[in-house]
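The following block contains the structure, expressed as structure tokens.
A protein chain is absent from this complex, but the other protein chains hold their places.
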Amino acid sequence: MKKKVISVLLTATMLAGLLAGCGSNGDTAPAADNAADTTQTADTAPADNAQTDTAPADTAAEPAADAGTDAGEAVTLKWAIWDKDTTPYWQALKDAYEAANPNVTLEMVDLGSADYMTVLATELSGSGSDFDVVTIKDVPGYATLVSKNTLEPLDSYISAAGIDLSQYGGVDAQITVNGSLYELPFRNDFWVVFYNKDIFDAAGVDYPTNDMTFEEYDALARQVADPTFGSQIYGTHYHTWRSAVQLFGVLDGQHSILDGEYDYFKPYYEMVLNQEADQICRNYADLSAEGLHYSAAFSGGDVAMMNMGSWFISTLISNIANGEYDASLCGNWGMVKYPHADGVEAGSTLGTITGLSVTSVSDNKDEAFKFVEWVSGAEGAKVMAETGNFPALMNDEVSGIISGMEGFPTDAESKEALNVSNLYLEVPYAENVSEINDILDTYHKSIMNQEMTIDEGIAKMNEEVGKVLGQ
Amino acid sequence: MDEKKAAQVEKLEQESAVLMQKIREETDIKKKRKLIAEREKKQRKITAIRNNRIISREAKRDLIAYSFIAPNFIGFAVFTLIPIVFAFLLAFMDWDGSNAITFVGLKNFIKLPSDTFFVAALKNTIIYVVGTVPLTMIASLALAIVLNQKVRARGFFRTVAFFPYVASLVAITAVWSMIFHPSKGPVNYLLLTVFGVAQENLPKWFSGNLVLVTLILFSVWKYMGYYMVIYLAGLQGISAELYEAGSLDGANTWQKFKYITWPQLRSTTFFVVVMLTINCFKVYDIAVMLAGGGDGKLSTSATVLVYYIYQNAFNYWDLGYSSAIAMVLFLIVLVVTLIQFRYEKNLDA
Partner (left out) sequence: MSEKTETKKYSSKSRNALIGKIILYAILILITIVMIIPFLWMLSASIKSDREVFQMNPFVWIPEVPKWDNYIKIWTKIPMLKFVENTVFLTIVVTLLQLLTSSFAAYSFAKLEFKHKNTLFLAYIATIAMPWQVYMVPQFIMMRAMGLNDKLLAMICLQAFSAFGVFMMKQFYEGIPSELCEAARIDGMSEYKIYAKIMLPLSKPALSTLTIFTFVSTWNDYLGPLIYLKTESKKTIQLGLKMFIGQYSSEYGLIMAGSVLSLIPVIIVFLCLQKYFVEGVASTGLKG
């Protein structure tokens, strides 16, 4: 028996050795190809830019439609998106752009939202990808794609087109990688507090306001909550994402999740866990076990307040309109600005941007950039606003379009809630942001599941992120 | 036979004769054997030429055999063997899947012991294996013995016991997370109303220390039917005479089990334990589906090796590191399997 085992091992290793010859050839070949590819694109890129330096300038001078017909030859741009059927703006952007640029055809490829950035990274790795424009869903994914050299730096295009980055209100600085920008934001969501007016009315409690401290917010939640079994009303609801709890802490503008020092999370964890203990909000362990979606929680009619991103506005409006959500449970809703810490001005909130990038393997980088520029510019912003979404380029006209939508709350406070004074990205760019993000997620889970005390969890965050940053 | 061939045969025969001479003179047995084999080869060639055959009988026989193996082996070699070799190499490399590969020696392995998440994953996986393997083995053996009795509706009971194995994991974990729901599920409801457990002490089945227990219970429930079938097959191989002899000697049920069933099932048990161990180390989907919550992310209390391999490969694109973890997984499985083989062999002796 022993002999047999040894011979198994021997042949296995021999086989391994034998195959290593051809195996390693096969392995290194694509890698070498890639290296060649990237150097090649790196070489040609400046040349491309030099050639096209004038082209974008031209188009900037002329109306976009003319530029399209000028260029003449038909171009097809392959564009990576998610959830085509449930997200109305993809088609709207495509239609509007194609109408303005008849020579361009946009081919949308739906990669689904579930693991969009992972899927995209896979698609763009190695050879064989033919995407021209890709949508960037989150910053960790963006960091991955940039480090894999799959995205084209946009600086030269931006300066050639004369785009004023200040229109993005400083968000661009939070996604700049070593001085270069690899995406332009076209959608910018920020967090607000949604509330259910009927619940406040029934409890005889005043509505939340646009200027609440965290103490006032906590008190309000406790006032409106009703823990009676069977007719339970939750004062607040926190979705399982760490952003929903932890990131109250970054609103004072003095902290960032890239700090490596997270003691500032503590008061907010205490507030939420105390609410949980007093049955003011749903139990995290329950939420996690059933994987309850935040939309289901709010539309169920037993949640008084819920902090969530502005993307939920259009979901709420359309789902109440088409009867998916029971209007008698959640139809009478409003929204206010995020609560703020003592001594900090109201209106600071968290933001999440969605951007567009040009891939480094694209054959039509100029046309691709023109599309990116258009979507992230004023015209794209209008299309976004008309479909009920928040463009990165916010102005009064845009917020007017959104607050004027059918189904948007009619009170003045809700309209005012759209005005953001400071926007901090949920995840700003850093080289190791994926790892940091996961570490914070992990210990957020441990703290909320009460596997660790708040202090233990934060100590672990400090320690583990410290390791990543120290590398 | 033309001249060319005749010359060839003559040459071969001469060489063969020389070899014969050498064989006679050679004293070292190993070298002698080698020479004999060489000479036989030459002889075969001669007969082949003499019989005017292009392909020797052996070659034809080999070709037929290979034609049987080829369809499977080519697929197997391309899609399994090559990636395995690749995995071994990758563990010593640094690669993000796009940029150039660099050789980094043992760096990936050196990083492992100080990586909190790796250590947690390793620890959880081992606890899971240590909990699941013996429990599943005992449960499936007991089940097999019960279902090997002459009972009514035996087929029905066997089918029912096998059901969980056949059922899809996604579907069945969805049911489990409802049944064990910490505040609404029927299990905790029973604990609350029938067993009088206080509401705040109700177990949270999917978090903290309990999550591994839940994973183990689930695995035993799901996989015992499968191993039961293997045990049933083993039980049917035991001759009834042994039990008759046992009865004549006045052995009771327990003694029969101890002195007949258990020793007779030894090789089956060995197979079951080896397969169980290998399969348990692979745990991934059960953990993600039962403990992952809405986003499928595992905290340190539930993370397992394969989850961390996946995470490093497809989220951080640290392919070298993920392969290094995979190698650790492989080595553990290998060592455990070898120990089991050794133990089995010692019993044999």
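In this document, chain identifiers A and B correspond to the written order of the chains, with residue numbering beginning at 1 in each.
Throughout what follows, contacts are C-beta pairs under 8 Å (C-beta built on N, C-alpha and C of every residue); 3 or more make two chains touch, one makes a residue touch a chain.
Predicted model, so just to flag it, every value in this text is computed and none were measured.
Chemist: With respect to the chain omitted from the figure, which of A:Ile163, A:Leu181, A:Leu292 or A:Val398 is a touching residue?
Modeler: A:Leu292
Chemist: Using the definition of touch stated at the top, determine which of B:Phe86, B:Phe117 or B:Trp205 touches the missing chain.
Modeler: B:Phe86
Chemist: Going by the contact rule already stated, which one of B:Lys11, B:Lys34 or B:Lys184 would touch the omitted chain in the full complex?
Modeler: Selected residue, touching the omitted chain: B:Lys184.
Chemist: Please pick, from B:Phe92, B:Phe109, B:Tyr243 or B:Phe330, the residue that touches the omitted chain in the full complex.
Modeler: B:Phe330
Chemist: Could you list which residues of chain A touch the chain missing from the display?
Modeler: Chain A touches the chain not shown through residues 7-9, 11-12, 15, 26, 30, 109-112, 114-115, 119, 122-123, 125-128, 290-293, 296, 300.
Chemist: Name every residue on chain B in touch with the hidden partner chain.
Modeler: These residues touch the chain not displayed: 58, 61-62, 64-66, 68-69, 71-73, 75-84, 86-87, 90, 97, 143, 146-147, 149, 151, 155, 157-172, 174-176, 178-179, 181, 184-186, 189, 221, 225, 229-234, 236-237, 253, 267-272, 274, 278, 281-282, 284-285, 289, 294, 305-306, 309-310, 313-314, 319, 322-323, 326-327, 329-330, 333-334, 337.
Everything below uses one rule, namely that only the chains that are shown with their structure count from here on.
Chemist: Find the geometric centre of each of chain A and chain B from their Cα atoms only, then give the gap between the two centres in Å, rounded to an integer.
Modeler: Spacing between the chain centres: roughly 41 Å.
Chemist: What residues on chain A touch chain B, complex-wise?
Modeler: 1-2, 5, 15-16, 19-20, 22-24, 26-28, 31-32, 34-35, 38, 118, 121-122, 124-126, 144, 147-150, 240-241, 283, 285-293, 434-435, 438, 441-443, 445-446, 449-451, 460, 463-464, 467
Chemist: State the interface residues of chain B toward chain A in the complex, per the touch definition above.
Modeler: 81-82, 84-86, 88-90, 95-101, 114, 116-117, 177-178, 180-184, 204-209, 293-295, 297-301, 303, 311, 314-317, 338, 341-342, 344-345, 348
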